[in-house]
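The structure under discussion is supplied below as structure tokens; questions concerning it will follow.
All protein chains of the complex are present and in place, except for one that has been dropped.
Now for subunit A:
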Amino acid sequence: MIPDIFNWLFFNQSSQIIPLGDWISAAVAWVVVNFRWVFQLIRIPISHTLNAIEAFLQWLPPILFIAVVVLFAWQFATRKIAILSLFAMVAIGMIGAWTETMTTLSLVIVAVLLCIVVGLPLGIASARNNRAEAIIRPMLDAMQTLPAFVYLVPVVMLFGTGKVPGVIVTFIFAVPPLIRLTNIGIRQVSEETVEAALAFGSTPKQMLWEVQLPLAMPTILAGVNQAIMLALSMVVIASLIAVEGLGQMVNRGIGRLDVGLAAVGGLGIVLMAIVLDRITQNVGKSSQNSLNWRDRGPWGALRKLTSQRRPSVSTP
């Protein structure tokens, strides 16, 4: 009896009882017609930032870029990671993927910046307000599990093709862990610490800046690291909507059955991922290190050199 009802409900209909697909199509079409200008407006700042960063990276002589990254890695991560970065970047240049790498890097940078600008406040909000968390959480679940191809089409309908929608899809995919980890990081600050700060008359703002954010920082940085990794993994999918760069190399390689070209693009992505991952992961860690950053890396070496000449400067 009951199975019959379900069979009838589920299979014997000429159309669905709840035509969800039609509704969504209609809704997207309506938004496109009425609010396209909003999305075109959002385009502008993203597009400007992206173009500026890309132009700068393309203009920068590779040797200078490599030097800066290596010194930065040595200073804020470890010397080992600096050496690793050097080899990885030289390899990228020698396999002929430098230009594409800079293009992809600029897209990743802008997408991650957008993640931070949007994700950090949302993470803070969900940490401080249970209702905000209850609303944000299912949205993050959807963003992380929904296949990217599903939202690729509506994004193109709203933003058109090119780099900006590329940034948007990358953002959608990369921002959830940053929000989650910011939320967790702030909630994990020990109750006693929060209580002590309260007992001395901290305002909510002072609590955030003096206690919660500094103590959540390692977790938040782990979130940034995750966002970078996810952004890189979106590069190939973004290339489907005409985004240039390493993803496009892979895409073209697949299209022409050119295994070599696809492999070069893929290797470029992997090398970039390794460099970015190692550096960002260790920046978070070394800040907990007791040694002051000024006493380490190239800066520390420089200081040691100069203080040897002027031994009176050294402090106990």
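One rule holds in what follows: contacts are C-beta pairs under 8 Å (C-beta built on N, C-alpha and C of every residue); 3 or more make two chains touch, one makes a residue touch a chain; residues count from 1.
Basically, contacts and distances are computed from a predicted model.
S.K.: Pick from "Cytochrome c domain-containing protein", "Glycine betaine/L-proline ABC transporter ATP-binding protein", "Molybdopterin-dependent oxidoreductase" or "Pyruvate dehydrogenase E1 component subunit beta" the UniProt protein name of the chain that isn't shown here.
M.R.: "Glycine betaine/L-proline ABC transporter ATP-binding protein"
S.K.: Looking at the full complex, which residue from A:Ser47, A:Gln144 or A:Ser202 touches the chain that isn't shown here?
M.R.: Of the candidates A:Ser47, A:Gln144 or A:Ser202, A:Ser202 is in touch with the missing chain.
S.K.: Check the options A:Gln40, A:Gln58, A:Thr193 or A:Ser307 and report the residue that touches the missing chain.
M.R.: Counting the whole complex, the residue in contact with the absent chain is A:Thr193.
S.K.: Return the single residue from A:Val211, A:Val224, A:Ile237 or A:Leu261 that touches the missing chain.
M.R.: Checking each option in A:Val211, A:Val224, A:Ile237 or A:Leu261, the one touching the absent chain turns out to be A:Val211.
S.K.: If the hidden chain were put back, which residues of subunit A would touch it?
M.R.: Contact residues on subunit A toward the absent chain are 192-193, 195-203, 206, 210-211, 214-215, 290.
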